[in-house]
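Note that one protein chain of the assembly has been removed; the remaining protein chains are unaltered in position.
And then chain A:
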Amino acid sequence: MSELNKLTISDARDGLRKGDFTARDLTDACLAAAAGSEKLNAFSAHTPDRAVEMADAADARLKAGDAPDMCGIPLGIKDLFSTEGVQTQAASRILDGFRPPYESTVTSQLWRDGAVMLGKLNMDEFAMGSSNETSTYGPAVNPWKRKGDDAALTPGGSSGGSAAAVAGDLCLAATGTDTGGSIRQPAAFTGIVGVKPTYGRCSRWGIVAFASSLDQAGPMTKTVRDSAIMLKSMVGHDAKDSTSANLPVPDFEAALTGDIRGKTIGIPKEYRMDGMPQEIEDLWSRGAEMLKDAGAKLVDVSLPHTKYALPAYYVIAPAEASSNLARYDGVKYGHRAKLAPGDGITEMYEKTRAEGFGDEVKRRVMIGAYVLSSGFYDAYYLRAQKVRTLIRQDFEKVFADGVDSILTPATPSAAFGIGEMADADPIKMYLNDVFTVTVNLAGLPGVSVPAGLDADGLPLGLQLIGRPWEEGDMLNTAYALETAIGFSSKPEKWW
């Protein structure tokens, strides 16, 4: 059996249950693919011994007939998730060598269901970035290239390693986290599916915090069905996270009927931006038509405060980050700067944080401290929170009017080149999040579905935004879209 690593979760599940191959076979295929993937720089740590051990345990469960859907499925785990005894450093130097003595709730649920850990995946430092270029491990590289151009492209970010690993078939699926688009944007850049669940669906316990009121874990997979399967294992109430919702875990896969007749899909006019490439606009229209052909009703909707979302996000997220990252001080764990004779605690803080954090993290910590400081709090933080309320109300109104899902482009462009934005104004990089941040600010579920290739042969994605707690319905619409589009392109292996 060759190229088992290219399987989807659902096919692998069925094959494992039928006994076509073992979890060990599957894991070995992925380990081999991962081992030969240095050029993608998707992994920050490989855990082959653990993978084999977990695969064997999964085979025992399969044999005993006690195998949940995720049993034996090899996964990559974003470096933001704490994994017990395994290097976890949020792609930051400041957590150099940190091995947590605990396992995040989300990953422990995946292991509970028999999934196999291949290793940890590259990302932007503390999930701050849209290109994986802020990682202390160096950038992950997109498996896709422009037609006739050898330039290395970014897989997007912050879950860039996860996207590259899934698109490059180094694993069957990966975990990601999404604070402003960090699952959906890289999914769109690499032609895979990425789901950001409703805020509170997945426990945040054990996930290194970036912006607590926005962070949410989610699956990054090859198909919508795979996301539905994996999401079920990741979600659920956790008493250790006060913001975790105490709701039953739905069978998301069972919701994938493909029947969206009678559903109402909103097309928000504010997402038609100046300077947006024509091919993205065309893609969006095509997607809408396909949903209509499948029996859904299209309505034009208005989300009038959309244009304030990005500025509000870049106040709130850095504000929370500046506080969340205060614990990295060199006192307890991770990196501590070498001190000169006579240096005191202040020098220890300053040198440790100066050495430990990269420029983008420092920039956001400073922005965050500034917007929270006395005299500026009302003008920035409080105002941004008011904007956030208005954005949430925009969505509430649209949903109250009977809209089931909202269709938008996932990103304003296809993947760009590594280093291309190096000298650009940081705001240009922030614009990557323009279609995705509103979802985080409103706490809604969103999914990015691969929808086609641009003229350069690079994948583009469409985003569906669902009602709160209606991931099942949202994924069913995504499934209908995926089926209609029939996206089947794969990057050519060059690495």
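By our rule, contacts are C-beta pairs under 8 Å (C-beta built on N, C-alpha and C of every residue); 3 or more make two chains touch, one makes a residue touch a chain; residues count from 1.
In the analysis below, contacts and distances are computed from a predicted model.
Missing from the rendering is one chain, named in UniProt as "Aspartyl/glutamyl-tRNA(Asn/Gln) amidotransferase subunit B" (options: "Aspartyl/glutamyl-tRNA(Asn/Gln) amidotransferase subunit B", "Sulfur-oxidizing protein SoxX", "Nitrite reductase (NADH) small subunit" or "Lactate utilization protein A"). Remark: the omitted chain is touched by one listed residue; of A:Leu372, A:Leu390 or A:Met421 this is A:Leu372. Between the chain not shown and the residues A:Ser323, A:Gln393 or A:Thr483, the one that touches is A:Ser323. Contact with the chain not shown here comes from a single listed residue; of A:Arg204, A:His305 or A:Arg467, that residue is A:Arg204. Within the complete assembly, residues 82, 88, 90, 95, 98, 100-102, 104, 204-209, 211-213, 239-243, 319-320, 322-323, 325-327, 329, 331-333, 345, 349, 369, 372-374, 377, 381 of chain A touch the chain that is not shown.
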